[in-house]
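With one protein chain withheld, the remaining protein chains of the complex are depicted in position.
Let's turn to chain A:
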Amino acid sequence: MSRAVVTGVGIAAPTGLGTAAYWAATVKGENGIGPITRFDASGYPARLAGEVPGFDPLDHLPSRLIPQTDRLTQLALVAADWSLADAGVQPKTLPEFGMGVITASSSGGFEFGQRELEKLWGKGPEHVSAYQSFAWFYAVNTGQISIRHGMRGPSGVLVTEQAGGLDAVAQARRQIRRGVGLLVTGGADASLCPWGWVAQLARGQVSTRTDPDRSYLPFDAEASGYVPGEGAALLVLEEAESARRNGRRVYGEIAGYGATFDPRPGSGRPPGLRRAMEIALADAEMAPADIDVIFADGAGLPEPDRQEAEAIQAVFTAPVPVTVPKAATGRLYSGGSALDLATALLSLAEGVIPPTPNVTDPVCDLELVTGRARTAPLRAALVLARGHGGFNSAMVVRAP
């Protein structure tokens, strides 16, 4: 079976715009969480978020695209551009049906949607923008990226909340195996507007703490919820042999993947994360001992953190380093698991395990990497993601 490798990475994250800035901040454990500036959050019980700093879409995109796109799509388009540039790919020189786009998004262009809802309800239907017909829906990023780069091959869009970034990449790998040459894939989310904020607060899991360094503390004794963020991570996926022939830099191989769904609440059956890991390892034809680092989901709440730690302990009987760099960005939903995957690939390439920022008192019996980054030769990483409602995904990436 043909193998799928990552040859390009594009990142727009709260801790850095662009891969270099992001990686430098991530290795140092710099915190990207801060008070919300996008709107006046003083009246809400939670007031911290991971915002992408200094992002002006006009610096990166043609002005005609701005009025028709939500910030979500602007971040996704820019990250896609950067991933292709990083891979050294010029899409116009490649077969149009041999390139596809598969992305994940959890909430679509929500800020755009709020503005149009306000016009509709406040002023009347004739004030609603024509762009509302596509700017907010979940498929918008795939559509816009495919248009921008002339990619006419198989495309797709997945919604599995936080697990979406991994599920999209898995879908892209299926297409590589079917003979498609190149896919732009990953996830993006951004709903830091009042309406999106209130919808996120309704989940009851958003941290109401006010100290950015003590707000999102996965696996910590003081875990009290998560901080939402915004951002995008897009990858270029290519078939291994063709990547080699074209002299691409290979970050790593998407070696294994498993997805499960948790049992119906109240069924008493065991949760599905452990099984997702086992499926992913079997798919990669690897043993737990082959994994050198785990990028955990890190819900930031005692019960789901305990469940995740238990699942990891059940599969990994020998200690393996676990890290949650997203403690510095907040949870970016579909963008978050894609960003974790990108971070895992960068770790493999650099031989560095970035720390879990801010966590000082880990309570789960895991070898959680806190404080400083660790240098180590890394052969393979396991990335975990859990989506609201019960979606579990696990992905194994292997160094080239």
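Quick notes
Throughout what follows, contacts are C-beta pairs under 8 Å (C-beta built on N, C-alpha and C of every residue); 3 or more make two chains touch, one makes a residue touch a chain; residues count from 1.
Note that in this section contacts and distances are computed from a predicted model.
Of "Esterase", "ABC transporter ATP-binding protein", "Acetyl-CoA acetyltransferase" or "Beta-ACP synthase", only "Beta-ACP synthase" is the UniProt protein name of the chain excluded from the display. Within the set A:81, A:161 or A:292, the residue that contacts the chain not displayed is A:161. Note that of A:64, A:245 or A:264, the residue touching the chain absent from this view is A:264.
Residue A:128 is the one among A:21, A:128 or A:376 that touches the chain not shown.
In the complete assembly, the contact with the undisplayed chain comes from A:100, out of A:16, A:32 or A:100.
The chain not displayed touches chain A at residues 39-40, 43-45, 68, 96-97, 100-101, 105-107, 110, 113-114, 116-126, 128-130, 132-134, 137-140, 142-144, 146-147, 149-161, 164, 167, 171, 174, 191, 194-204, 259-265, 267, 269, 272, 275, 333, 387-391.
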